[in-house]
Each structure stands twice: as C-alpha cells, then as structure tokens.
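So the structure is just underneath, and the comments pick up after that.
In this view, the complex is presented without one of its protein chains, the others remaining in place.
What follows is chain A.
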Amino acid sequence: MQASRARLFKEYKDVQREKVADPDIQLVCDDANIFKWTALIKGPSETPYEGGVFQLAFAVPEQYPLQPPNVRFLTKIFHPNVHFKSGEICLDILKNAWSPAWTLQSVCRAIIALMAHPEPDSPLNCDSGNLLRSGDVRGFHSMARMYTRLAAMPKKG
C-alpha cells in the first residue's frame, strides 16, 4: 500500500515536472485519489484515429507496480483489441507480460502503439477483428474513422 502510493507520487511529480513530457499524452491524477488517473491520448497519425483525442481511465491496484493498472478506454473506439462497449483493452503488458518497469505514462505510449498496430488475432471487438482478418482494410478503416469522428473529435459548429 505504502509502496504503491510512494511510487504513484513519484509518477505524479514526474508528470508535473514534465520530466516525461510527451505531446501526445496528457496524464491527470484524480484530486482526491492517487489510485485513479485519467489520460487523454492523441490518435496516432496515418491511422483512422488521427485527429481524435481518446480518454483512458486508470484504476491502479494497491499492489502496483507489482501488478498492472487496470486501463480502459472511456472514449468509444473501433479497434480489434478494445472491447467496444466496456473499453477494455487486450494488451499483453497489461496482463501477463506486465513488468514494474512500466509507468502510467509508458503504458499510454504502449496503448498508442497498439492503436497504430492492431492485433486482429486476439480480438475483443470481433467485428473489427473480422474485418481486418478477412483483409477488408478499407472496411475497417472507414468504420474506425467514423467512430473517431463521432466520439473522439470535437463537434463542429
């Protein structure tokens, strides 16, 4: 418990000091609870998520960093490895490949990398996975693009 707080506080200070500044990631700690964080990440360029801003919710366990944080998308995203309803993310480093050397910030970077490089073979979003697996890249892109416009971009007007 104490170790996780101390470590999160370190991460908090590093974020404040912009020691780990990344223009694509804005990581914010809940005012009242250091175990709750949210992040805004920019959709990577040359992907259907480009131009979108996606919100992630972190729930950090007391065993952190011995156990990974629980992360999910709050913003709707059409991606083979993200559950379309719950926002749950299928990413090995958040499960069995977790290592305490990851930080909340670097987890965000890993999620951005996942957005750019979907893994259609372990889909949480079957529709999206099937489109990619059947080779319908255009179909996948247009769906993903549509949801990026709908959910992750500021409304016009």
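Methods note: a residue touches a chain if its C-beta (ideal position, glycine included) is under 8 Å from a C-beta of that chain, and two chains touch if they have at least 3 such contacts; residues count from 1.
The definition used in the following text is that contacts and distances are computed from a predicted model.
**Student:** Missing chain's UniProt protein name, "Pyruvate dehydrogenase E1 component subunit alpha, mitochondrial", "RING-type E3 ubiquitin transferase", "Ras GTPase-activating protein 3-like" or "Transcription and mRNA export factor ENY2"?
**Tutor:** "RING-type E3 ubiquitin transferase"
**Student:** Touching the absent chain: which residues on chain A qualify?
**Tutor:** 3, 6-7, 10-11, 14, 65-67, 97, 99-101, 103
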